[in-house]
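Of the protein chains in this complex, all but one are displayed in their positions.
Moving on, here comes chain A:
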């Protein structure tokens, strides 16, 4: 069990570094789309919510799970779509100039 925890910690720390390295390269121009995009990514918690909502353990679990599925899905769908809408505007400019 403790091994699993240690591996999870390894993954977490390394992913933080990957995040730092990748995101430092994002120019201020794209900071708003970056924020709404990462925002949608944080909706990954939906993966956990799906299991809670569908595992059929108790009414309480299913209820909490379903609630989590709803709000995480708003986060994911809304976040990605709005980011796409913004980036489309940035892209259009490229063709014009």
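The criterion applied here is as follows: a contact is a pair of C-beta atoms (placed from the backbone, for glycine too) under 8 Å apart; a residue touches a chain by one contact, two chains touch by 3 or more; residues count from 1.
Here, contacts and distances are computed from a predicted model.
For the omitted chain of this complex, the UniProt record lists the protein as "NAD(P) transhydrogenase subunit beta", which is one of "Chemotaxis protein CheA", "DsrE family protein", "NAD(P) transhydrogenase subunit beta" or "Polar amino acid transport system ATP-binding protein".
For chain A, the residues touching the absent chain in the complete assembly are 1-2, 4-5, 8, 11-13, 15-20, 22-58, 60-62, 64-94, 96-97.
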